[in-house]
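What follows is a structure written as structure tokens; I'll ask about it next.
Apart from one protein chain that is not included, each protein chain of the complex appears where it belongs.
On to subunit A.
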Amino acid sequence: MNIFKNLLKETFAKTKDNIKSSIKSIFGDTKINFEDLEEILLKSDFGLEFTEQIINELKKTSNFNDEKDFNNSLKYLLLNKINKNNSNADLDINKLTIIQIFGVNGSGKTTTIGKLTNYYISKGFKILIASCDTFRAAANEQLKKWATLNETKIIEDFSKDPASVAFEAVKTAKNEKYNLLFIDTAGRLHTNKNLMLELQKIDNVITKSIDENILKLNWLIVDGNSGQNANKQYEEFSKFVKIDGLIITKLDGTSKGGSVFQIAVNNNKPILFLGIGEKKDNLVKFNPEDYINSLLE
């Protein structure tokens, strides 16, 4: 946990300073300037609607004596909103879990799978990876390099459609007693109906080929740099497939991932992991309290 805190603190160093000093300046005037708070939240991609909601609730809920008071109320408010149940990242090693990974182009799906594989290998899982991105040039090679790095087996077949590759992979995972199967899908814009239907088809094929002893999870990958379009991404993807959890990537820059936080709150979905770099161990399990603390402390 300490490692997580440190990583996150480092990662969010800039944000933290930003919010901290801004909150100080709010109190510098001895009266609370909610416009400044609005600015801070907007800058973190929390979005106008969500920001206004937070400010309104904050106005209603408390009287603030000082900065600390204000800080705590804000923290408590955010913490109360976020879904804290990310147990769906704690997988049962005694049965097979199938995790389907999807998201828009360039959100970091393949890299995240590489890092997730490393994470679960360290917990003793026997992992199989299915390369169902039969569209992007060299996508399977990228995945293969990750698989080699992690010494995991990979199922691929360029001559087949993604759903058939998924089907093959599920069969192999069952027969060869794997604990965990990652399905890597091609990046697709949520506005492209044909590609969304393709994803749905992969999803259906997997669902049909499993029984109650196998757990299937769908994780949406969202770029931490995304703005309000992330809402649309969530909305559209969830029309075609059930979403069980979210992963925010690329949080090692100056972006704060506020748009994903907002999605998680609005749809009551857990954020499972944060991606904070390109190395295989640059993935941390999401801890709501630490995340919010790092944002606001």
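The criterion applied here is as follows: a contact is a pair of C-beta atoms (placed from the backbone, for glycine too) under 8 Å apart; a residue touches a chain by one contact, two chains touch by 3 or more; residues count from 1.
Quick note on the criterion: contacts and distances are computed from a predicted model.
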item: Which of "Signal recognition particle protein", "Sugar ABC transporter ATP-binding protein", "RNA polymerase sigma factor" or "YeeE/YedE family protein" matches, in UniProt, the chain that is not displayed; value: "Signal recognition particle protein"
item: Which residue of A:T134, A:S226 or A:N287 touches the chain not shown here; value: A:S226
item: Touch list for subunit A against the chain that is not drawn; value: 14, 39, 42-45, 47-49, 104-108, 135-139, 141-142, 144-146, 189-194, 223, 225-230, 232-233, 250, 252-256, 258-259, 278
